[in-house]
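Excluded from the complex is one protein chain; the other protein chains are retained at their positions.
== chain A ==
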Amino acid sequence: MSVLKIEDLHVSVETEQGTKQILRGVDLAVGEGETHAIMGPNGSGKSTLAYAIAGHPKYHVEGGSVTLDGEEMLDKSVDERARAGLFLAMQYPVEIPGVSVSNFLRTAKTAIDGQAPAIRGWIKDLDSSMTALRMDKSFRERNVNEGFSGGEKKRNEILQLELLKPKFAVLDETDSGLDVDALKIVSEGVNRAKENTGLGILLITHYNRILRYVKPDFVHVFVAGKVAEQGGPELAVRLENEGYDRFLQGANVG
C-alpha cells in the first residue's frame, strides 16, 4: 500500500518585496487509490503545495518532509521525483516549440520506465487514451502545447497522466477554464487512471464543480498556508454553499 506523506512542510518564495512565507506547516497523507481534494481561497498556498511537491526551483523548502513510501522526495531533482512516481498536472502547461507531442510522450515514457516502450503496445495505448480524451490523431504531430486551447492543454496533461502511470498525481486546478463537456472528459480520464493503476490523487481546486465528477474521499480546506479543516465530501458541499468567509475571519491571508 503506497502512501504519499507530507509532514510539517514550510515553503517560501522570493518576491520583489523579499522572502515570503507561503506554506506554514502542512500535514497530509494520501494513500493509494485515495482522492484528496484541497480547497481554499486564492492565495492560500494551494498551488505552492503542488509546485513544492514537484520540485520547482522557485519554491524554497524551509522545513518538513515529503515522502513516498518512506523515501524523501525533497532531496531529489524534479526528474527523479517524476521517476519515483510523482506527477503534476499543471494549471498553465508551457509550450515546447519544435517538439512533437508524440516525441515528447515517448521520451517521457522511456525516462519513467527506464526503457523504451515496445512500439506496438505503445501506439495502441496512445491511440486508445487519445480517443477516450477526444483528442484527434493529428495532436501527435503538433508541437507540445503550441497553439493548444485551454481545454486541449488540460486534456494533454491528463493524456500524460494516463500514459506515464504515476503512483501519485497532483492536479493543480485542472478544472479551471474548462466548459462542462471538457470537464467531464478530463474527469473521466482521471477516474480511468485511478481505476487502472490505483493512483492516489491530490486534487487542487477552487470550486466544487469538478468534485461532482471526481469523487473525493477527503476534503481539506487550505487557509493561510496550512490545513484549517478537513472532512469528507460533505465539507465540499458546505463550502460551495457558504464560501470561505468563515475561515477568513481574522486570518491573515498574506
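We take it that a contact is a pair of C-beta atoms (placed from the backbone, for glycine too) under 8 Å apart; a residue touches a chain by one contact, two chains touch by 3 or more; residues count from 1.
Note that contacts and distances are computed from a predicted model.
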Inset, instruction - Name the absent chain as its UniProt record does, using one of the following: "ABC transporter permease", "RsbT antagonist protein RsbS", "Cation:proton antiporter" or "Fe-S cluster assembly protein SufD". - result: "Fe-S cluster assembly protein SufD"
Inset, instruction - Among A:8, A:79, A:127 or A:240, choose the residue that contacts the chain missing from this document, as touch is defined above. - result: A:79
Inset, instruction - Based on the whole complex, identify which of A:111, A:132 or A:248 touches the chain you can't see. - result: A:111
Inset, instruction - May I ask which residue of A:26, A:39, A:54 or A:202 touches the chain that does not appear here? - result: A:54
Legend entry - Omitted-chain contact residue, chosen from A:18, A:70 or A:98: A:98
Legend entry - Residue ranges of chain A at the interface with the undisplayed chain: 54-57, 77-79, 81-83, 87-88, 90, 93-94, 96-99, 103-104, 107-108, 111-112, 143, 160, 164
